[in-house]
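Submitted below is the structure of interest, expressed as structure tokens.
A single protein chain has been omitted; all remaining protein chains appear in their positions.
Here is chain A:
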Amino acid sequence: MGGFSDENVSEIFRFMHTIKGSSAMMLFNSIERVAHTVEDIFYFIREQKPTALDYSAISDLVLECVDFIKLEVEKITDKNEPDGDAEPLIQSLKGLLDGMKTEFSVDEIKEKPKETAPEQYYIPQEKNPAISLNACYHALVFFQDDCMMENIRAYTLVLGLMDMVEEIYFSPADIADNPETAIEIREMGFEIYMKSDAGYEMIKAYFDKSIFAERLSVREVDEGTLKTFQNKLQAASPSVPKIPEIDLSKDPILNEQAKTNGEMEKNTSTNGSNGQTMISVNVDKLDMLMNLVGELVISESMVTQSPDVEKIEAENFHKASLELHKITEELQDMVMTIRMVSLSNTFMKMNRIVRDMCKKLNKEVVLEFAGEHTEVDKNIIEHISDPLMHVIRNAIDHGIENEDERLSKGKDKVGHIFLEAKNMGSDVLIVVKDDGRGLSREKIIEKAKKNGILEKAEEEMTDKEIYKLILLPGFSTNDSITEYSGRGVGMDVVVKNLESIGGIAVVDSEPDRGTTITMKIPLTLAIVEGMNISVGQSRYTIPITTISESFRPQESDCFRDPDENEMVMIRGKCYPVLRLHEHYKIKNAQTDLTKGILIMVEEDEKQICLFADELLGQQQVVVKSLPHYVTTMKRINGLAGCTLLADGSISLIMDIGGFTGLRIQ
């Protein structure tokens, strides 16, 4: 394991600093303290550039801190108190830092050089009483006109100052809990008297850096003035002394600083991995936008294809309508892509899982990515992370052998897991491939026999059929239950999660060469390819993936069984018939089987023939949910949602699982 790159160290340092600052502002002390200690460690690494650190131990601790902060943030999001105990963590961090310091005792570490780097202020916690610089300063700050919440800004300012001053007094005094003071600050400025050994330059620099401050003045005063102010505050009648103000934009020092800041920013944007500019948008708004665009497309076709317009023989008009059509189509595509999110975040999360597991199981595994920038719809990505995690856990726990075994098999001692995503038509394939021991056909069969889930004679089963067994719930060939696997729940979770988004998993394996698990998921849930059918006046849409065939039966093929269930015979096999008009009590529909059409649909390997009046054609439809009021009223069997057809009418989208489960049992 190599060291940390300078860039990463600085980046972690910066992030920790931001977390520290923000949490301090919100008074989440435990988070602030953890972030602060981590910041200290990375400050040390950055400044001292020690070599041969125990990188793994540091990473462990930092990850622990990240987990801690995440947990706390979660508590806060759920409106609970962030009550986690940071003390043990801080102690071990401090221990680590002390250890590092003694080991690399760069004597009299210029730990915090007090002149240059702007980050330095927060690091010196222990104030050295020996140096009694203790000068007194007075500062008057005016905030930008439109920055709002002046009192909060002022409070942040004071909080930041706390680290470098011995004593601080400010007016108005009750900024933290009296929003009224915002107006006072806006009009009269925010006045601070402080006693500090930090030096004028540092204090000035601090103020210069603070956001939203527009005009400010900092000057040194004698202790008497400070005391007077203090007394005045106690008398609670603050008045503002007139002090010449410095216009920040005219301050040459500041300008220079601004310039360096600008350069720095430029650097980070070229170095930083994510140079793109992003804004975050509420998903509801996106949904609304998508609905509107859908409407636009429909009304566009209503206008350009209306019979009245067809008669118009103006070339210009037709050109213009073509142009309109092109633009609306592009717009629709664009809106769809806005909802698409790259898989890279989900993939990156797997790194952590691999790292943790390798530590625990004492294996060495390298995770490799390909195609992590493949994009899928936002609501699908949420369902991918869990299955992926289970598959990878399985691969490490069962698939990858331990070092000795690998060496004896003539393999590289480091295990490899390839994680690959790629587009295939309207699906995305996610492939997880390991180079471990592969699945054992014998073991699976043995276990399947024991559980009595073997459906055919074992000789008849193909390898793929056998491997498929491991996807069944409660199936595990592991003899003992470990922390990570063996309960047989994992693969079941994978299948269930994939099913909920219309995806499937395929297992393939080669003994001693490894296992490949391929997950096939649709790009988006929002659009399905559907077949529109009519029953009476009603329109329905059947997802095309469920349809096996459609046909008009001969009268001689239709019959009823003794229980009056209607059946149809095709190619020597019997299939149940469900008359949609009867099932949904639709009037004015075709009732003669030989005059309408039968559509054979299949889900979960169960088939049923639906009887409808006619097929209207195949179309991609945008799925909308049924109105909330309707779904609370009743859960309607066999309906998944609804959609708008090109003429503005509504079609109901069928959920075939609802029917196949209904009849065949």
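FYI, a contact is a pair of C-beta atoms (placed from the backbone, for glycine too) under 8 Å apart; a residue touches a chain by one contact, two chains touch by 3 or more; residues count from 1.
By definition in this document, contacts and distances are computed from a predicted model.
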Chain not present in the shown complex, as UniProt names it (candidates "Simple sugar transport system permease protein", "Methylmalonyl-CoA mutase", "2-oxoglutarate oxidoreductase, beta subunit" or "Chemotaxis protein CheW"): "Chemotaxis protein CheW"
Selected from A:33, A:204 or A:539 as touching the chain missing from the view: A:539
Touch criterion as defined above, residue of A:303, A:322 or A:650 at the omitted chain: A:650
Interface residues of chain A (partner: the chain not displayed): 291-292, 294-295, 536-539, 583-588, 624, 626-630, 632-634, 636-637, 639, 642, 644, 648-652
